[in-house]
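Worksheet for the structure shown next.
Here the complex is missing one protein chain, while the rest keep their positions.
By letter and in written order, the chains are A and B; residue numbering begins at 1 in each of them.
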Amino acid sequence: MDRPKFEIRDLSYYYGSNRALHRVSLEIPANAITVLFGPAGGGKTTLLRLLNRLNDLVPGTRLEGRILLDGKDIYSPDVDVPALRRRVGMVFALPLPLPMSILENVTYGPRLSGLKNSKRLLEIAEKALRGAALWDEVRDRLHEPALSLSGGQQQRLCLARVLALEPEVILLDEPTSGLDPISTAKVEESLKALKKNYTIVIVPHSVQQAARLADVAAFLLMGELVEYGPGPRLFTRPQDKRTEDYITGRFG
Amino acid sequence: MKEKLIEAVLLGLALTAILSLFVITAFILQAGLPLLISYGPWRFLTGLTWAPTEGEFGILPMLVGSLWVTVGALLFGVPLGLAVAIFAAEYAPSWAAVAMRPAIQLLAGIPSVIYGFIGLKILVPLIRDNLGGPGLSVLAGSLVLAVMILPNVIAISEDAIRAVPQTYRDGALALGATHWQTIWRVVLPAARSGIVAAIVLSMGRAVGETMAVIMLVGNSLRLPISPLDPATTLTSNIGLEMGYASGAHRQALFATGIVLFVLIMALNSLASLFRRRPASA
Partner (left out) sequence: MRRLWRLNPRTVDRLVGGLIWAAAVSTLLILLFVIVYVSANGFPRLSWGFLTGKPQNMGRAGGIWPMIVSTAAISAMAVLIATPVGVATAIYLTEYTRESLLTRAIRFGTEALAGIPSIIFGLFGFVFFVVYLGLGWSLLSGALTLSLMILPTIVRTSEEAILTVPRAYREVSFSLGASRWQMVTTVVLPGALPGITTGVVLGLGRTVSETAAVILTAGSALHLPRSIFAPGRTMAVHFYILAREGLSDNMAWATGAVLLLSILLINVVINRALVALVRRRAVR
């Protein structure tokens, strides 16, 4: 954890005249799980989507400040956006398999970048599915539609789909909000195993989950970064009254 | 780079529609305007005589013919179509509403020449034997056109009726109104602008229809007075004479095309004006 993967500097973000983020500065360390948490509407999803420029698709928005990935501004005009998104993968709140087979879903990213060799694609798929702890469940049905999987399996498929890109960063927005406790535990286990090789940024779906996963935690309230620091410390000895209220309120 | 190229190609193709509209307008004008100007637009529109060999190009009988045929088509087609639309949106059990759609679509798909010939074989003798006149008449054209505009009337009015919020109906029914009272006093007024759009658009279709009309109206160049009189319309005259016309005669047919074009554009603009207006009570 020498140099931070992402450096977010004085970031403000507007939807029209509505300010969603206000002067947020934050460093996201490599090979660790960073947790963004806080009450609804705090800007967690927005911040996450800014990290791989997915919010470029939303009309009428404005961004101030800088986001550096490995020291380079990802919003500078010469950035290859699809390439950036391959480096910074995203798993959404709802499981969103594309209407194709399981195999086609997992290999979607590599196929976009031009890989056609089916043997190679199968290897990538197996590795990614193992990484998402799904391989054993789907190895015999790779050609079935992805929509035939259960919700929990679908979400792990989405994780595998991102892993197949071999990204450097994985962004996850409440990835377990639609899942039962067992599936949730499986996803959390995968994430903990994955952080050796990846930088992970997650919006958890509960404070408990935040506490379980956080190496670093950041508390966002109404677009402002209230507090951030090592997870274990932040959840046991929050420095800011508002953080404490939020944590204890939930725990209470 | 490749992406920019693709976007440029897509834009180019997307411009086809507006570009063709422009070229169509330009070429029709270029082919018809000279005669329209040299002959005099007023004389052209109000002249009673169409005698190409003598250089007489008055299209009033055709204008009147088109008008009669269209009004007749609306008179028969709109009430029937509206009733079917009300049926599909308000009365039909869901299986019937589902079954109606392909039927209406098929009705729209049947070639106009087939409608024309059936009309010629069945309606024309019926009219001649029971109502008098030559049979080939404004009435025959109107009746067949009425069937041909039905799908249009039905589809657009049905959409308009379905767009009326359910709460409107519930409110009226809760006050003790009958089903029909609810439709007549609440649903139809709320769907008014869509229904008007359906009528105006169908008017455009009726004015523009050619082949069925040629087969049915008798193509007489005299001014039609009674519905049983034969007539010529703007379209049927073009369709009949384009095959052999040349010189000033051909130009006059294009000038007729200009008149038709302007008429249709006006009707369609009117319809889209109504269509855009949201349903209001």
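Note that in this section contacts are C-beta pairs under 8 Å (C-beta built on N, C-alpha and C of every residue); 3 or more make two chains touch, one makes a residue touch a chain.
Note that the structure is a prediction, hence the values are computed from the model and not measured.
Looking at the complex as a whole, the chain kept out of the display touches A, B.
For the chain missing from the display, the contacting residue among A:Pro4, A:Gly43 or A:Gly109 is A:Gly109, taking the whole complex into account. Which of A:Leu98, A:Leu122 or A:Met222 touches the hidden chain is settled by the complete complex: it is A:Leu98. Taking the complete complex into account, residues 2-3, 6-7, 9-11, 13-24, 27-28, 30-31, 80, 83-84, 86-88, 91-92, 96, 100, 102-107, 109-118, 120-122, 147, 150, 154, 177-181, 201, 204-205, 207-211, 214-215, 235, 238-239, 242-243, 253-254, 257, 260-261, 264-265, 267-268, 272 of chain B touch the chain not shown.
The chain not displayed touches chain A at residues 52, 54, 57, 59, 82-83, 85-86, 89-90, 92, 94, 96, 98-99, 108-109, 112-113, 147, 161-162, 165.
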